[in-house]
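Okay, handing you the structure first.
What you see is the complex with one protein chain gone and the rest in place.
Up next is chain A:
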Amino acid sequence: MSRQSNRAGDPRKVNGELFTLTYGALVAQLMKDYENDEQVNKQLDRMGYNMGVRIIEDFLARANTGRCHDFREAADVIAKVAFKMYLGLTPVVSNWSAAGDEFSLLLESNPLTEFVELPPGHANLNYSAILCGVLRGALEMVQMDVDVKFVQDTLKGDNVTEIRLKFIKRLEDAVPVGED
């Protein structure tokens, strides 16, 4: 068979397997390095946060979405533009709280968990915790303090993966310590 098949495709997209396997290797390494699942969750979240802080710049530069006026609008942009652009999928926005400050992103498939099975005894591990960190970090850079957590995860036997976002407060620009 020909080896010259063109697998490159879209120049801005990286091979999905490469991404999934790299993330998998990382989580496996963290599991080795830390004693408990909570610690691993924390580290993944932190790494995600650092990525989110950078991703938002790339996003604002490329997406041309303009300013969001409320949390609902932001939710739509996250699901329909950001997720589409970076992971190639569009989660469903649902389960709004009455006050409109909380919603869920429902993911039918999750590219991070494509080849993954959780071994028994890791009920507390949030395998995709990095996503929470990314969302938190990115939103913080646009003045939104948001709490992000997993509610359901297909890896743990749920039908759908659900990420819950709760708006806490609007961040005001603060003057750095020691400056007037």
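Simple rule for what comes next: a contact is a pair of C-beta atoms (placed from the backbone, for glycine too) under 8 Å apart; a residue touches a chain by one contact, two chains touch by 3 or more; residues count from 1.
By our rule, contacts and distances are computed from a predicted model.
Choosing from "Trafficking protein particle complex subunit 6B", "Intraflagellar transport 20", "Tubulin epsilon 1" or "Autophagy protein 5", the protein name stored in UniProt for the chain missing from the display reads "Trafficking protein particle complex subunit 6B". Mapped onto chain A, contacts with the missing chain fall at residues 1, 3-5, 7-19, 21-23, 25-26, 28-29, 33, 43, 46-47, 50-51, 54-55, 58, 85-88, 111, 130.
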